[in-house]
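Structure record follows, encoded as structure tokens.
Note that one protein chain is taken out, while the other chains of the complex remain in position.
Should a chain be cited, it is by its letter among A and B, assigned in written order, with residues numbered from 1 in that chain.
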Amino acid sequence: MSVLHLILELILMPLVAFVVGLALVLMMRKIAARLQRRVGPPFLQPVYDIIKLYGKDTQISHGMIHEMGIIMAVGGYIAAETLLPVPGMSGLADKGGLVTLAYVLMIPSLGLALGVGQCANPNGSIGISRALTAMLAYDVPFILVIFGVAWMYGTTNLADMIAIQQQGGPQTWGIMQMPLLALAGLLTLPAMMGKHPYEIYVAPAEIATGPMVEMSGKFMGGLFVMQCFQLYTVGVLYTTLFLGGGENWLTFLLKVFAVLAIPMSIAYLFPRYRTEDVLRLMWKWPVLIGLLGLAVVMK
Amino acid sequence: MSKELNLWLDKLLNDIENVKVERKSSRRIRIDVESDALPALLELLQGHASYVHLSAISCVDWVDAGEFELVYHVWSYETRSLVSAHTRIPREPGIYLSIYDLYEPAGFFERDIHEMFGVYFEGSPDMEKFILTEWNGPPPMRKEFDSEAFVNQTFEFEDYRPQWLQDIEEEGGGITTRPEDVR
Partner (left out) sequence: MSKDDLILRKERQLQVELGQQRSNPLAHVFDNLVNFCRSRSLFMLHYCTGCGAIELPPAMTSRFDMERLGIQPMVTPRQADILLITGYVSIKTLKRIILTYEQMPAPKYVIGICSCTVNGGMYWQSYATAKVLKHYLPVDVYIAGCMPRPEAVIEGLQDLMEDIKSGRANSWKKYFHNYDYYLGNQQQLFGEDWQTPTDIIAEARHYDLLTEQTLGEHTALLEKHQKPLEALEMRLQGQKQPL
């Protein structure tokens, strides 16, 4: 693949991720509204929010590290998008793999921690320590699941995994071959998305939205963009590992939306768990089911 | 059990001198007592007659008589009745004893009365302001403080003559009831 082709893909993949992410945010808000017997926002609402946030006339910045934190948070996800293959483009997927992706997905939280630390607001510090604790909580089952999948397919290359699953047809999809690991992954999904009942870092009534307490204007716009990328990354990763990627854009998008609709529908029926309860839950059930699935796979 | 206690209480209170007792209903007793005998009466009620809960302390400003009337409402869970002990203190020094050592919630009520009426309670743990922290004037619940005059002096109101009212007045109508006439 020529260099020009590669550069074009590196620019297009995050753009596609952004647009699909906007649609995913809209779906999340519409599901929440319908569950609460409301109508919900209009179709272009996420776009209006982001344009309005970037269009603020005065800004309150707490220093260079505050701005760098947001750049790291969004940049980590943009780097992750180039490692996730989509129908038609695979970017850097064969150069990096699952392991690189797992590392790159840790950068946003750490970057946000830097930025929030500069804000010097106690609510922000409590919020970001909760976010890092949640990351610690979901990383253990996450690593178990991707280890099991990599063992099963014999490769950490995501493009190869998609090729294997699409060649064999639906009976070779990950969800059919390793159902226990797929279940463990589904249980970890709400924690990775940061939705209820594991939404401990954005706690609007307790700690005034935690890390976002001092973010205004363009910083908040950056975090809204990060949310679009976050939903997209999590959905596409699950689809690639367990649902066979996508042969064409239509089936791919259908699968991503369907996978993400499940935790979103459950999310708005639950209140929030305490921090220690999140740790305990994440390290109990998904880990047990993941270890069982791992035992089955490695036999 | 409660009937016995009520009978006993009525007899006891009627035996004490300088105390005027009036039973308003089966659950309400009103006692008028001198200001120097009030703490002893409250201690008697608390210790011997099971009135352990202080519901409130309120204050009434009798300007013409030159006195403050303090009312102590105490409640008993056993007899389920409320005793209101009324006492009068002279308005001029406006100083009285605190009953914080008998009932702990009294500290809160006495702080409120000190802020609103200016009565000082000796022995109360905290006499700082907590509601009117921005207020620098006289204690506002005293009858000689005219709130409306103060407001007209300090604040400016908007002159509100909207177009629809002017149209009505041109046709001969207008506002019929002024606020001054209603009071």
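Keep this in mind: a contact is a pair of C-beta atoms (placed from the backbone, for glycine too) under 8 Å apart; a residue touches a chain by one contact, two chains touch by 3 or more.
No experiment lies behind these values; they were computed from the predicted model shown.
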Omitted-chain contact residue, chosen from A:I51, A:I71, A:M106 or A:L288: A:I51
Touch criterion as defined above, residue of A:G63, A:G168 or A:P204 at the omitted chain: A:P204
Absent-chain contact - pick from A:M28, A:M192 or A:M215: A:M215
Residue numbers in chain A that touch the chain omitted from display: 29, 33, 36-42, 45, 47-49, 51-52, 55-60, 204-205, 208-209, 212-217, 220
Chain B residues touching the omitted chain (full complex): 132-135, 137, 140, 145, 147-148, 150-151, 155-158, 160
